[in-house]
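Have a look at this one before I ask anything.
The block that comes next holds chain A.
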Amino acid sequence: MQQLSRNGVLIDDTFAEAFGMRATAIIITAPTLKWARQAAITMTGYATSVIGCGCEAAIDVDLPASKTPDRRPGCRVMIFAMGTDDLQKQLKSRLGQCVLTSPGSACFAGLEGTAPLDLGNSLRYFGDGWQISKKFGGKHYWRVPVMDGEFLCEATTGLTKLAVGGGNLLFLAADNAKALNAAEYAVAAIEKVAGAIMPFPGGIVRSGSKVGGKYKGMMASTNDAFAPTLRGVVDSALTPGVNAVLEIVIDGETSDAVAAAMRAGLKAVIDLGSEKGALRISAGNYGGKLGKFHYHLKDLLP
Partner candidate 1 sequence: MKALTFSLLALPDERLDLSCLTPAALAGLTDVQIAKLRIGTSRNPALVGDVFRITGKDVNNIVFEGGSSRFDKVGAGLSAGSVRVMGDVGNQAGRRLSGGTLYVDGSAGTHAGSGMINGRLEIKGNAGDYLGGPLAGEITGMEGGLLIVRGKAADYAGDRLRRGTIAIFKGCGDYAGYRMIAGTIVITGRTGAMAGYLMKRGSLLLDRPPENLSPTFMPCGEPDIAFSRLFDRFLMDEKIMDKPLLGPKPGRYGGDTAVSGKGEVLFRQQHR
Partner candidate 2 sequence: MLIRLSGGDVVDPVNGKTSQRDVWIRDEVLIDAPKGEAADQTHDVSGCIVMAGAIDIHSHIGGGNVNTARLLLPEHHAAHMPRPANTPLSNAGWSTFQTGCLYAQMGFTTVVEPAMAPYTALHTHLELADIPIIDRATLAILGNDDFTLSLLRDGKSSAMIDDYVAWVVGSTRALGVKVINAGAAAAFKDNVRSFSLDDVVPEYGVSSRKIVKSLQSSVTRLGIPHPLHVHANNLGIAGSADTAAATIAATEGVPLHLAHLQFYGYGTGGKRKFSSEAARLAEAVNANPDVTIDVGQVMFGQTVTISSDVMRQFSAIGNASPKKTVIFDGDGNGGGGIVPYRYKQDYYGSLQWAIGLELFLLITDPWRVFFTTDHPNGAPFTAYPELFELLMSSASRDTKSAELNAAALELTTLASVRREYTLEEIAIMTRAAPAKLLGLKDRGHLGAGAIADIAIYRKGRDIAKMFREAALVFKNGDLVVKNGKVSRYRWGKTLRLNPPPDKAIIKRMKTYHEERYGLSLDWFTFPDSAIQRDEPFAEVPCNS
Partner candidate 3 sequence: MSVAWIGSQPVPLTDAIRNAAKLLASCRCPVFTLDTDVHGTRSTIALATMLGGACDHAKGQVLANEVALFTNHGGMFTTPGEARRRSSLIILVGEIPPLHHDLLQAWAASQPDLGDKHSRRWFHIASDETSSSHGKLLRQLKAKPLRGEGLSLEATLALLRARLQGRPALSSLSNIDSFEKALATAQFPVFVFSGSSVETAGLVMLQGLIADLNRKGRTSSVFLPADDDAWGSALASLWMTGFPLRTGFINSLPSYDPVQWDVQRMIDAKEADLHVWVSGRSGQIPPKGEKIALISLSRTEVPTAGAAVTIAVGQAGVDHDGVAYSSRIGTFRAVQAVTPSHLPSVSKVIGQLAGALPGRREFAC
């Protein structure tokens, strides 16, 4: 494989292969950022992968009070799924269990989108007839009485079909500490990119996978080519000196958002240098057969 080098970090001439997804976004506000984030974090828990969780979700960005509809601090949360029905189902149950329940929360559409997804429309019945519908400024809200006042929730949010899931970067490092350091730098940089989320814990995944496995029914199994302990016994992608690999998976509102996120992550890890971080950066793909979005690392370099 041809490799490029930047600041001592080798960049594989490969690409991340990603898929079209359905996505939505909501804005959660609360009396304080802490409680807005709490609602958001709870809502996006157990949402790392559509395979096991039904959706992939995370906080996109925090929003200052001046940028939210009700002038309280908040954050924008994005949720991704493979189909509209899945997305609606996940949105409804997570909103009901995690946002409605969270102290002082309110919830608004975070995306214009091409079609509506129910927010308050599906939760209003919690009001048992006392819910209040309000339409103004071209928007529709529900006010549901709860024990600390009202849960204010926009009736719908938008759905986008232009979303992309599965952008990724692989950081190959000399040891675990350096791999983690590189990944953390990447996460911090990508968090600043609007419209892109990293659904795995802290944005990082260590159990990269390949499609299928030897056991029946396994949809995915360990990415043995990148598992350092197997370097000698399998057809490994790892080069000598690499003893740990961590991956960042990126879902974006648009393909551009994924590219921007990868670009930011690449830059951060390159800037960090091979001494403190990754020796080499790669990306995961399936040979280009499965996903229609290909992000070539060489095109994204600083």
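These made the cut because all candidates are chains of the complex that A comes from, given by their letters.
The criterion applied here is as follows: a contact is a pair of C-beta atoms (placed from the backbone, for glycine too) under 8 Å apart; a residue touches a chain by one contact, two chains touch by 3 or more; residues count from 1.
In this text the structure is predicted, and so the values were computed from the model without any measurement.
Put simply, of 1, 2 or 3, the chain that touches chain A in this complex is 1. By the touch rule above, chain A contacts candidate 1 in their complex via residues 29, 31, 69-72, 104, 106, 129-130, 132-137, 141, 143, 148-150, 152.
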